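Removed: one protein chain of the complex. Kept in place: all other protein chains.
Up next is chain A:
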Amino acid sequence: MTKARLTALGLGIASAVLALLAAFLITSLVLLAAGDPVGDVWGQLLSWPETRNWTNIVNNATVLYLSGLAVAVGFRMNLFNIGVDGQYRVAAFTAAVVAGEAWLPGYLNTALAIVCAMAVGAIWAGIAGVLRATRGVSEVISTIMLNFIATGLVAYLLRQVAVREEGSNQIGTKQIPEGSRIGGIPFGDYTIYGFILIAAVAGFAFWFVLNRTRFGFDLRATGRSTTAAVASGISVKKMTIAAMMISGAVAGLVGLPILFGDAYTYGSTFQSGLGFAGIAIALLGRNNPIGIAFGALLFAYLDEQSNPLQILVGVSPDIVAITQGVIVLTVVISYELVRRYGVRLEQREVARALATSRTDEPEEVKS
């Protein structure tokens, strides 16, 4: 690793740490202002989790990681996919229906359901991509609207296909047969979602496609400068649609760890709001697959540790939502500050290199 890359990595870590410290400080100020016990809250939040809690943290982080990846694909091209929330719900519902019908045996059924989920997520996000490419509609607006439509659509379709769970008023899709469920990985007395392996593969694919392929180069180039991308021969319209569809396909995976590892059915109580957390996590992780993993773990950790706050300290766990929100703001500010510092640093280095080559110049002329 060259010195320049080490410096870049160091700056990246420094900016994340800076952002977290600032967020913790602001949260403390909020607690102080409300008259809550600051020390006790942090004491609980920063206590070492037990195995059961760790299991929850890792499981939750798996889901958040996929959400963060989905958002990051868009961010790399300067597209703001706010619609991960709608995309994963449409997709998870589709997967639940397909898997529940069990047209194919065993894991073939699982694979088909996953492919269908990704395809539906891609199509749902693709609508926003096409609107942006052909009509110039801001993807921020269209994906938000598509979230609302997704909520209504899924609720409507659920009624059409739902079966009532025995001894309950809840409705949901047919249970996924046992042979098509994804088994857990043992972790102490508990198990971690087996889907975590698929999430890891998705993370690797994200890195490989973006950094090692021409397609990824085109995508990043378009994100950095649309005008330069056009001049270099990239079709920005095609890239816009492609990037949105890939983002949607990854978003299609978000609900699946829960579906195949825990719930086995898509019902009216299926977890919502995972897409919005993904935005914060992608920002925190700097759209980098490893960074997003850390971001997802941190958010899952805060969520899990905040659960007993009400009972133990008498403070609403919602304080963690404030922390998470503040992190988004401090992250944006601190990354920009560190970026500017990095550019200045580099300009100085270039100037230094230039100054030395200037003094060489007369000799070059002589020879």
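Going forward, a residue touches a chain if its C-beta (ideal position, glycine included) is under 8 Å from a C-beta of that chain, and two chains touch if they have at least 3 such contacts; residues count from 1.
In this text, contacts and distances are computed from a predicted model.
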Handout entry: Protein name, per the UniProt record, of whichever chain is missing from view ("Simple sugar transport system ATP-binding protein", "Fe-S cluster assembly protein SufD", "Ion-translocating oxidoreductase complex subunit D" or "FAD:protein FMN transferase")
Key = "Simple sugar transport system ATP-binding protein"
Handout entry: Among A:L146, A:I234, A:I258 or A:V338, the residue in touch with the chain that has been omitted
Key = A:I234
Problem - Interface residues of chain A (partner: the chain not displayed) - result: 2, 4-5, 211-218, 220-221, 224-225, 227-228, 230-235, 343, 346-354, 357
